[in-house]
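All protein chains but one are shown at their positions in the complex.
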Amino acid sequence: MTKILFTDKLDSCVERWRSAGMTVIGPVQRANSSVYDAVKSASELDLNLVLTDRSIKELFFPQSEPMLRYAITKAEINTDEFLPPSGPRIIFGARACDASGLAIDDPLFGWDYKDEYWFQRRNESVIVTIACTKADEFCMCTSLKLSPDSTKGSDILLRPLENNKGWQVEELTDRGREAFKSVADLLQEGSDPAAATVTVPEKFNADACAEWLKNPENFESRFWKEISARCIGCGSCTYLCPTCHCFDIQDEGGSFEGIRRKNWDSCSFALFTMHTSGHNPRSTQSARWRQRIMHKFNYFPGKFSANSCSGCGRCTRECPVDMGITETLQEISKLSQ
Amino acid sequence: MSKIGVFICHCGENIAAKVDCTRLASALGDHPGVASSIEYKYFCSDPGQESVKKAIRDNNLTGVVVAACSPRMHEATFRKACAEAGLNPYMCEIANIREQCSWVHNDGEKATDKAIDIVRSMVEKVKRNNTLQPIEVPVTRRALVIGGGIAGIQAALDIANAGQEVVLVEREPSLGGHMAQLSETFPTLDCSQCIMTPRMVEAAQHPKIRLLTYAEIESVDGYIGNFQVKVRLKARYVNKSTCTGCGECITKCPSKKIASEFDCGIGRRTAIYTPFAQAVPNIPVIDKNNCTYFKNGKCKICVKSCPLDCIDFEMQDEFEDLEIGAIVVATGFQVQNNALYGEYGYGKYQDVINGLQFERLASASGPTAGKIQRPSDGKEPETVVFIQCAGSRDPSKGVKYCSKICCMYTAKHAMLYAHKVHGGKSRIFYMDIRAAGKGYDEFTRRAIEEDEAGYLRGRVSKVWLENGKLMVRGVDTLLGKPVEIAADMVVLATAMIAQPDAKEFAKTIGIGYDEYGFFNEAHLKLRPVESSTAGIYLAGACQSPKDIPDSVAQASASAAKVLALFSKEKLEREPVIAVNNESTCAGCWGCVLACPYDAIEKKDIKDRSGKVIKRVASVNPGLCQGCGTCVTFCRSNSIDLAGFTEKQIFAEVMGL
Amino acid sequence: MSIEQQYRTRAKELLSAGEVKMVIGYGAGTTAERRRPIFITSPDETERLVLDSACIANLSGYLVTEGLLSDEKRVAVFLRPEGIRALNVLAAEAQLDPLQVVIIGFDLPKGELKSLQGSSVDDFTDLLGALKESTPDVDGRELLEKIEKMSPEERFAFWQEEFSKCIKCYACRQACPMCYCRRCIVDSNQPQWVNTSSHTLGNFEWNIVRAFHLSGRCVECGNCDRACPVNIPLRLINRKMAQEVLDSFNHFAGTSKTQEPVLASFKKDDSETFIL
């Protein structure tokens, strides 16, 4: 016997959470694009997607975050800090790759300086992940030693029932248990079998790739130029990536007042490493693509002992020229044999 | 860190009566980057300027905003004052709180609010101003005078007599223009040709003047001090260098019945011709359209008659490129086509003629040798009706202005008629008699009192032929009665209009023109002889209707302008020009196409080995006039305009 | 022989004869429906070329890759009529020498693959001229008409909803063959005309400025629209502006390699009914 949340009770759960002051967030369609966003009722949720177009990270690390307001007067510069919006949130219907992505980035946002904007939201959010029963050609979590029902980064894991009528509830953390306590009466004990999680074939050998990447000789390999020849240098892969976390601080506004903002930035952009002098140490797109791969599978693991990739496959899925991590690591796998 | 000085001028009461200058000064005093904000009654006065200079020195100001009248008034004044205090003049800007604020608003409170915005926005601009240095460009000391009438000749002679080179271009075969067509000139009645022809000869023989007749301007490129002018030398079909002007060809030419342009159609000329006997140069041209050989391939009588073998039917138009420093435009006027007035019968009745035709009749060298004979039958007219304002001051015919000379020449015509036809009766219909000028009113009085010119105040409604007489029906508004006069000849005082191709010509040389096609001066009162384009000056009736004294005066004035320009080897220009950032320029050449002055060139950027890596736009500071059209076109924001940079404008807008 | 096979052969011949140093074409992609740009430099690799109705992307943008054409050698490229138009615009804007480009032309009317005769831009003048006169077959025409009928407030709200999705990844710009600037205006921060932040104001400014910079230049290849990861219907704006310059100035971008840019030229009698 396991706890079961039946689909028809979900709306009541949403109502319960909301009336308890929680913001309920989940995958929704917004003008032909799917995204995690706040909902008022369960009917808004779109839980049939393989994956939302946009990743979960923007709920914790928005694309543009105001940090402080400044006003310049003759005597002084007045500043007024922005804090992230506070209040408990429940993110219902995350995917394992997205939730894992958050866990991957936690050490990054806290290793030398604790990023309040990230952690306040992390501490106030309950992540309810639904294990995947379907995948597409781009999914690759298994190649990253994760799985469609990985619990990494999640507070609750829901396993869809075979009959599609609800989910088995696995409470993973205290925060998750706490959130589900308030809806305990809406859950039922049952023995409905869970549907099988989808099998995502392994596409590359991440360990072998890591070894190849660590070899300094391969840094200047012709491979980088060839694999990235068609890269057009947009930031779509990095911005949709649940683990890419680079940002830029910009002051924006008029002559006497403005807002300091933390905006996403991307290593794909030529401007990312441009020096004031005009010199650009990563002057070619291949150097930039190499950086992205090196960072995710060599530098980041070197520092935080985990690949900076949770295998969601969005990079390839949305790439205008059908590039992505999968192809690159598949090719590296071949090279490393 | 910016240290801006703000100087708020009361302009007596002009600003202070509406704008609360104390509040303004205090608001700006609190503005970041403002080191000093003071008000004063008249900053343009000597003590006012001194206080600006003192503030610059005392506070080490990095920029100055003078909140006062329009920059069009005193920008130069205050920039000069700044320069005298050691501040780059381009670090000074004017905030216009008079013409565009205190004078136009009733509500003092709101006017003050607006003034604060205006000055604040300008302070933000000045913070981003860059020091600029005037641009020096060399001056080619050679003037081009376009038009060989009295104005052009006068300008050319004045410039040449001061020792500078002149190229004088005339599109007709001879110098002379309209003045050569006149009989006698008011108010002295001296013979036009007698005073004109010596000038023509002087110009033609002047060692500093190069005369190009039967020539037209093809194109003008370049800019003040450095124009490149292409001139088309139309084929005369007569070799200039060998022709002696003996006139044999003209005598022998079988096509003798071509209406003479010079005689306004009253006289006849041949196909090979000089416009008039005293033509300068005295070298004939062949009128291709009327020449039997050109029409039928046969004739060549002129070739046979020429003792020096000067006729060359194969001659082609030639082009000559000239390097020019300054241009005087003296292209003159035309007379309006009187056929516009169907009710006056011009074009229908041979004896209804215009004033210029009357000049030819009265001219001793004209087709009637100075005898007043009516064109239809050569009879001496016993009664002549003159109709003034036949075209001028008539918006319905497109001429709203007064042609200025008609009152005077009609009086003159009446006089000449009285002198030549004893007992002849003249009747002049007029709206007003405008006789302002030295000796002018005395002249019209003389016409009335001594020569019995019969002035009738009123308009003519109709002219028709009845029993061999031209019946003129009009109204005498002083008596309040309609009048009908049986006349033998009617003379219309036709409007002076711009040359029919004036607008096209203005575009070719790059100057402005008004709705009528008269060329625009830079300022009607203060810069009346300069066109809107630097280095191009105006003389004579091409700018507006003028009589001879006015044309000559303006010609001499434009010559003075040219000579002032030629007095220095180099010329200083405002450094408000475009500058390109070659590192970001993508070389799309949009700016090159958009530039009205062809001031943007394509420049190769080479690597060390000399290989071209990329091509970028490069602004020629001599040609650039600073309009900024290129800046707006540039998608990558690579090109910018000094004095109105993107940063400056951005700050101005964001400072509002 | 299928068109695909003919074109593989042609690519092989061009490379073998040394006429071109590279063939830019389409190869198989991650999924059965996907095609990806490939760059063939050896005659032996031409069998990798794929040509079918999935080959939609306009590849002309790769021609302006820095250094590609600087050795004066030639490059062959698979182009649809939109791609040929783009090539003309790039030539007219001095970004490349069209003599260095060998066109392997094809079209996909109603999804049917069709080969186009010719190899140099001038060979397609008539085709492009006819295209100007034809009514474009636009995906989303109904939506476009619906937007046109909206009140300004509704239009504003419609576009705000669309632009609010924008994440400023600049895939539209990077995928666009016309966006070849060395420095995009959005990357110019002295001054910062376009707010870089991805808030709705910044998104509105970015999208409107890009649309303006494309006005009279866009060949409606759809690269931007397809590249957008959040599905903003960029084609609608570009279509609207293309129609505008056609109606107002009789300008159809990319009909010849010497076409004057519509916003760097003018006619004295251009319409000005809106000017007071």
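Order as written gives the chain letters A, B and C; numbering starts at 1 within each chain.
The definition used in the following text is that contacts are C-beta pairs under 8 Å (C-beta built on N, C-alpha and C of every residue); 3 or more make two chains touch, one makes a residue touch a chain.
Assume contacts and distances are computed from a predicted model.
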item	value
Undisplayed chain, where the name is taken from the UniProt record, one of "3-isopropylmalate dehydratase large subunit", "Methyl-viologen-reducing hydrogenase, delta subunit", "ABC transporter permease" or "NADH-quinone oxidoreductase subunit D domain-containing protein"	"Methyl-viologen-reducing hydrogenase, delta subunit"
Shown chains touched by the chain that is not drawn here	A, B, C
Contact partner of the left-out chain, one of C:Gly61, C:Gly202, C:Gly222 or C:Gly254	C:Gly202
Residue, one of C:Gly67, C:Pro109 or C:Pro152, that touches the chain absent here	C:Pro152
Touch list for subunit C against the chain that is not drawn	147-148, 150, 152-160, 185, 193-195, 197, 199-202, 204-205, 207-209, 211-212, 215-216, 237, 240-241, 244-245, 248-249, 262-268, 270-272, 274-276
Interface with the unshown chain - residue positions in subunit A	23, 25, 37-38, 58-59, 62, 64-66, 69, 82-85, 89, 252, 254, 259
Contacts of subunit B with the absent chain, listed as residue ranges	70-72, 96, 98-101, 103-107, 110-111, 113-114, 117-118, 121, 507, 510, 512-513, 532, 576, 594, 596-597, 625-629, 631-633, 641, 643-644, 646, 649-650, 652-654, 656
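Here, only the chains that are shown with their structure count from here on.
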item	value
Partner chains that subunit A and subunit B have in common	C
Remotest chain, subunit C as reference, centres from CA atoms	B
Nearest-to-centre chain - CA centroid comparison	C
Centre-of-Cα separation between subunit B and subunit A, whole angstrom	72
Centre-to-centre distance between subunit C and subunit B (centres being mean Cα positions), rounded to whole Å	49
Distance between the centres, which are taken as Cα means, of subunit C and subunit A, whole angstrom	32
Subunit C, residues touching no fewer than two other chains	192
Complex interface listing, subunit C residues touching subunit A	29-31, 34-39, 57, 61-62, 161-162, 165, 167-171, 173-175, 187, 192, 195-199, 202, 223, 226-227, 229-231, 233
Residue ranges of subunit B in contact with subunit C within the complex	583-591, 593-594, 613, 615, 633, 635-638, 646-647, 650-651
Touch list for subunit A against partner subunit C, complex	30-33, 35, 53-54, 63-64, 137-138, 229-230, 232-236, 238-240, 250, 252, 261, 263-264, 266, 269, 271, 316, 318, 320-324, 326-327
